[in-house]
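A single protein chain has been removed from this complex, and every other one stays in its place.
Moving on to subunit A:
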Amino acid sequence: MASPRRIGENRPVPTRRSLLAGVVALGAPAVAGCSRVATASTTKGGDLLDRLRAQGVVRLGIAGEIPFGYIDRNGDLTGEAPELAKAVFKRLGVRRVQPVPTEFGSLIPGLNSQQFDVVAAGMYVNPDRCEQVIFADPDYRMLDSFIVRKGNPKGLHTYQDVVAKKARFATGTGYAEIQYAVEAGYRESDILVVPDQVAGLNAVEAGRADVFAGTALTTREVVKKSRKAEATKGFAPLVGGKPHVDGGAFAFRPAETRLRDAFNVELRKLKRSGELFRILRPFGFTEAEMTELTAKELCGG
């Protein structure tokens, strides 16, 4: 890599040409830097697991969403997905996990641009996302639910209610719930897209929206602190006219199939031994949310 210091060699007489050369010299490492970022595996199936073992640390993309993946009051990484990641990666021979917090909508782009190695945010597996990343088998299944004002004055329980009662609908950036609302007939451009569930709660409390849609667990957790809002009972959104149960899973870059497969093997062992439920239970998960669904089923055709 060209040293940035090279610009100093021309110091005594900074003619226009030498300055130009300096700019080029500065630019060179930047370009070199770009090519270095793209360390996507080229071998078949990827060698990421070997590299992670050698480094002893795996970077997890998290979205700051309680209870899926967040930094707790002591500044420690916790949540359903990070705790599960710690357990699985320990078995895979990677000792440490390092959180990379970002917005939910930036998780897949961040993964594909190498900012972290795995998405550990309890991300729903759906066909759109399956085109961008590969998923491990889901570690939980989940219904949707709404945050509404106390007493649910508009009587909103499903996406159909939202459309029929012309309620103002909000959800999070990049959430699967956008698609469910559109499927029910809500105009996409009318959706209020907020950064996360806390902003969503705020929008409902402040009256900017009548309803915020998220996973049943997210909404249940976030309204605990609220006196003005409540969460509705979980329900299965209709996709193609049929009730659809979602499953959340870890996401990997498409080239890293070996890491994904190794992850799946350990995950299956945890499921069978009941260890998975023990890890997830402190975060509000129940037996009903354990699942045998596979990523393949959820990715669809």
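Rule of thumb we're sticking to: a contact is a pair of C-beta atoms (placed from the backbone, for glycine too) under 8 Å apart; a residue touches a chain by one contact, two chains touch by 3 or more; residues count from 1.
In the analysis below, contacts and distances are computed from a predicted model.
Peer 1: What does the UniProt entry say the missing chain is called, choosing from "Alkylation response protein AidB-like acyl-CoA dehydrogenase", "Lactate utilization protein", "Hydantoinase" or "Ectoine/hydroxyectoine ABC transporter permease subunit EhuD"?
Peer 2: Protein name of the absent chain (UniProt record): "Ectoine/hydroxyectoine ABC transporter permease subunit EhuD".
Peer 1: For the chain left off this view, which of A:Val57, A:Val193 or A:Leu293 is in contact with it?
Peer 2: A:Val193
Peer 1: Among A:Thr78, A:Ser145 or A:Asn202, choose the residue that contacts the chain missing from this document, as touch is defined above.
Peer 2: Per the contact definition at the top, the residue touching the missing chain is A:Asn202.
Peer 1: Given the contact definition stated above, which residue among A:Pro99, A:Gly174 or A:Pro237 touches the chain not shown here?
Peer 2: Once the missing chain is taken into account, the touching residue is A:Gly174.
Peer 1: For subunit A, which residues touch the unseen chain?
Peer 2: 105-106, 108-109, 112, 128, 131-132, 173-174, 178, 189, 192-195, 199, 202-203, 205-208
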